[in-house]
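One chain of protein is taken out of this complex; the other chains stay put.
Each chain carries a letter (A, B and C) given by its place in the written order, and its residues are counted from 1.
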Amino acid sequence: MAAFLQLDQVSKAFGAVTVADALSFDVPSGEALGVIGPNGAGKTSMFNLITGTLSPTSGRILFDGQDVTRSSAAKRCRAGMARSFQVPQPFSGMTVFENAMIAATQAGGMHGRTAEQFCLEVLDQTELLDRANTLAGGLTLLGRKRLELTRALCARPKLLMLDEIAGGLTDAECGALIQTIRDIHARGVTIIWIEHVVHALLAVVDRLIVIDFGRKIAEGAPRAIMESPEVQEIYLGIEADA
Amino acid sequence: MEWVNVVVQGTLLGGLYALFAAGLSLIFGVMRLVNIAHGDLIVLGAYLGLSVTTVLGLHPLLALILVVPVMAGFGYVLQRGILNQTLGKDILPPLLVTFGLSVIIQNTLLETYSADPQKMNAGALETASVSAGGLSVGLLPLLTFGTAIAVIATLQWIFYRTALGRAFRATSDNPEIAQLMGLNRRHIFGLAMALALGVTAIAGIMLGIRTSFDPSIGGGRLIFGFEAVIIGGLGNLWGTLAGGVILGVAQTIGAKIDPGWQLLAGHLAFLIILALRPNGLFPRIDG
Amino acid sequence: MNLSDYHVTRTSPAARVAALLGALILIVLIAAPWWAGRADMRLMGELFLYLALASLWNLMAGYAGLVSVGQQAYVGFGGYMLFALTIFGGLHPLGAIALAGALGALIAVPVALLIFRLRGAYFAIGTWVIAEVFRLSFAQVSALGGGSGSSLPVGIVRSLAASRSGREHLSYWLALGSAVLVIAAVYLFLRSRNGLALTAIRDNELAAGSLGIDIWRTKFIVYVVTAALTAMIGALIFLQKLRISPDAAFSVNDWTAFVIFIVVIGGIGTIEGPIIGTLIFFLLRETLADLGTIYLIVLGTVAIVIMLKAPTGLWGLIRSRFDIELFPLRFRVKPSSPSTKG
Partner (left out) sequence: MPDPLLSLCGLDAFYGDFQALYGVDLQVAQGEVLAIIGANGAGKTTLMRSISSLTRNRAEMVRYRGENIGALRADEVAARGIALVPEGRQLFPSLSVEENLIIGGQIGRKGPWSLPAIYTLFPILQERRHQQSTSLSGGQQQMVAIGRALMANPNLILFDEISLGLAPIIIKDIYAALPGIIGEGMSALIVEQDITKALAVSSRFYCLQEGRVSLEGASATVAREEISRAYFGVA
């Protein structure tokens, strides 16, 4: 059976620095996959490779039955990928609502009132509705992160890729975020989620992969992975020493 | 033989274009600034040379001793006073400010020197020539070409062998981190512009000896310099010389076919290279 | 919290007042032949054509990030097409103007394919090279007078309207119509889905690309459409001038420098900016015209000072002060019933 997303020996190097080293894994349709690994391990680069912001030095990427290795970011988005950026990339000169509208009309394929209504719903869900008329450049970091999620949701993707959206949230906010992502997952959307806030991740994902030095070093059921000695060692220095 | 002569003349003409291009390339290399007023600054250099030769009665080449430092000083002040304020992520401010500068320089020259074409008198140098193997080559074009090689070799030396060049490269690589090395970016950029306008002054005087000039020709000189830079490949000084030569040869070949085609042939050569090799013929290889 | 408490609107009281005032002004302007003198009408006609050029350049530079210093290529091309199509093609001048636009779009396609390989400032100079190629090429066409140019034959001029005043009225209305058409087109485009995409690209290309916006294609379309409309304006300009030469047709000062100054002074990246900029440009020109070249030095200085001290131009200053839009592009989310919230 063909996977919904498949990475086949994907590598990317900048000079002597390798950010992806023969990465291979499959994501079946409807799965929620968690990605962990230390800072600088190549997690965001992996997203860039999947979404087409970076193009791989070698290897292939298949999405929804198509080889998208050489497709542009825009084309992959229209094929059903949407992502949030770890370092938020808002359209700063436009309002929060307009940011959402761009995603809904360009990537989500909606028009007019339908698009407007959908954006309002998503903004309500991500708790940005009261900031709808604020210029995106004036949001706090937290607000920008929420805007990243908002835009990704407004794109109505088949594959939703989230890059560290839970950092800095209070417990209540984090709980609401988990519920939001569970709801999206329940609708059948495939999710890949990079996150440092491990308890949030574990509350949602079906499976976990661990990345370090651009390599996949572990893959499997979330709890088992978290308890494995190599993860304890490389990822959570504190526990390993304690 | 006739065609060999055409190619030789074109090659030597390319030396002049490389001089036009060197300053442009230098400024872009250090601060990613594209100076639309570059052509007008070349013409300004020519006019300053003209004033020095007429007022002091100096030979145009001796005028360099005065004009080069004056232009360099002007460059430093210009950079620190105006252009530094335009640098940033947005490409619009430097473009529009240098465009405004171009209009100001052009019209100031017009106001000061009138629209009449002028020329510098270099005496015997203008007509002297050397003959070899059946070819007669003008001494002045030869001197211009030699100057271009010397200028580029000097710039290359400054860039890769001196502390100033190291500061240029570091600031160009990463202006923010370069500051942590104690480098004042504004001062470094000022020095880069000073150096660029020093070269521009040489280009202006070589131009002024070779042909007649008037305040309106700056745009054309900018374009020749720009074409040489793109043909040669961004950030490659020797490539710029090659770009100038290719442009010069294309022009003389065009002129040989039909005098009206000289400039058109140069532009077409540029567009063809842009279509086939968008990064130029000798792009700098970086990691 | 109920979503039906909110609605989305793209208009405002200020915009409604502006629309009403705009309509009134337009009626007064249409009626100019009945109240304005011949010289005033000529001046206003020129003003409208500059307004159209400035609005188009602003769409390219201010929204698509395509800073061209070579739009004279299309002004001159349109002018020459008018002459060629009427003299050799026997077309009516109005038909020739329309066809000049279509041909402008056609020639812009290969040009864009070439110069889109250049980035940022190099793109700008690349457009200038193209304009030079156009100028030198048309200078080689001896049928159109080569380097010295040619005049529009009297018969063709007469075919517009029999009387001189009829022709003057018509060319005034054409200029006014083209300015209105261009501004309306820019406004409607920016309000559209594609316009939103264009604004998104201007703000953040990385994010725009990953939201499915085809950046290259969007910019390409803007370039080609702008070229077509600029060529039509060029044809109109030379229909008024009745004489064309390569140097006049492809003048970087007349068709690009002034246009850039207009947009910068008025406010780049806004629809209102070019309108204010055009008014100020003509005001300066009419008051300082006697100064000759000094006037251009003043203009260049004003543009530099504005770019450095107030990069959003005069309209930017006004807008940041009063938060108004005369051409409403912004979406605003409003509570439907203000009483429900404190």
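One rule holds in what follows: a contact is a pair of C-beta atoms (placed from the backbone, for glycine too) under 8 Å apart; a residue touches a chain by one contact, two chains touch by 3 or more.
From a predicted model like this one, the values you see are computed outputs, not experimental measurements.
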Subject >> For the chain not depicted, the shown chains it touches >> reply: A, B
**OP:** Using the definition of touch stated at the top, determine which of A:Val17, A:Ala186 or A:Ala224 touches the missing chain.
**Re:** A:Val17
Subject >> Interface residues of subunit B (partner: the chain not displayed) >> reply: 163, 166-167, 169-170, 172-174, 176-185, 286-287
Original post:
Touching the missing chain, which residues of subunit A?
Top reply: 14-17, 38-41, 92, 137-141, 144, 164, 167-168, 170-171, 196-197, 213, 233-234, 237-238, 241-242
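Here, only the chains that are shown with their structure count from here on.
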Original post:
Measuring from the mean C-alpha position of subunit B to the mean C-alpha position of subunit C, what distance in angstrom results?
Top reply: 33
Original post:
Roughly how far is subunit A from subunit C, going centre to centre by Cα mean, in whole Å?
Top reply: 42
Subject >> Whole-Å gap between the CA centroids of subunit A and subunit B >> reply: 49
Subject >> subunit C-touching residues of subunit B, taken from the complex the two chains share >> reply: 33-34, 36, 82, 85-86, 91-97, 99-104, 107-108, 110-111, 219-220, 222-223, 226-227, 230, 260-261, 263-264, 267-268, 270-271, 274-275, 278
Subject >> Partner subunit C, residues of subunit A touching it in the complex >> reply: 51-53, 72-75, 77-78, 82-83, 85, 89-95, 97-98, 101-103, 105-107, 111, 116-117, 120-121, 124, 129, 132-133, 151, 155
Original post:
Can you list the residues on subunit C that touch subunit A in the complex?
Top reply: 1, 3, 6, 8, 193, 196-197, 199-200, 202-204, 206-215, 330-333
